[in-house]
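Missing here is one protein chain; the remaining ones are kept as they sit in the complex.
This part shows subunit A:
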Amino acid sequence: MFLSDADLEAIALTLRLATITTLILFVVGTPIAWWLSRTRSRWKGPVGAVVALPLVLPPSVLGFYLLVTMGPNGPVGWLTQTLGIGLLPFSFWGLVIGSVFYSLPFMVQPVQNAFEAMGERPLEVAATLRASPLDRFFTVALPLAAPGFVTAGILTFAHTVGEFGVVLMIGGNIPGETRVASVQIYDYVEALEYGNAHRLAAVLLVFSFLVLLALYSWRPHPRKV
């Protein structure tokens, strides 16, 4: 077999993490993107900056703060312990939370751009056609922003697959739980198993290239009215 069972497990875990993170971010990121695209509040700037932080922050910094917050002495850690969930760091769901923060801008920004690009007009038209605000959002804003959602979904998924620093800080290296593909490669290199590292690295390289190729070749149908 080209890849070992441990490799396959790491890849499966990576895909599972990326899929769950992307799905959560569709739900969490869309309202944030909508709010940012429509608000005239003075909080727009600060919120936009916070959302974009993971773009510039070293993943280790983000991971460090998450570790502290979710740890036994952090507020989130206190809450999860009180609720009987236990502690999140060094668990799969802790990793999911870290990834959601880490990939947030990759979801919010393309969707926000799509919402901004459509302008107010389609929503005004829908209002004159008897559609309530919620109705307008689901039947007009979401379909018109579909290309933005496709871009956002691909970027979020791919970015989560490429995550390393945050995982190392809050996930550690537990097989089947937090050992994702990027960490697995790191382990191989640490152990000087370059052959194994090559194989898994090649898989990630090809995957990343194909994702970006799809993104750059894909064009929405020209729809202009």
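For this structure, a couple of remarks:
FYI, a residue touches a chain if its C-beta (ideal position, glycine included) is under 8 Å from a C-beta of that chain, and two chains touch if they have at least 3 such contacts; residues count from 1.
In this section, contacts and distances are computed from a predicted model.
A chain of the complex is left out here; the name its UniProt entry carries, from "Recombination protein RecR", "Acyl-CoA dehydrogenase", "Imidazole glycerol phosphate synthase subunit HisF" or "Molybdenum ABC transporter ATP-binding protein", is "Molybdenum ABC transporter ATP-binding protein". When the full complex is taken into account, the listed residue touching the unshown chain is A:Ala126, out of A:Leu67, A:Leu95 or A:Ala126.
Checked against the full complex, the one of A:Pro31, A:Pro46, A:Pro75 or A:Pro143 touching the unshown chain is A:Pro143. Although one chain is hidden here, its contacts on subunit A can still be listed: residues 121-122, 124-132, 135, 139-140, 143-144, 146, 222-225.
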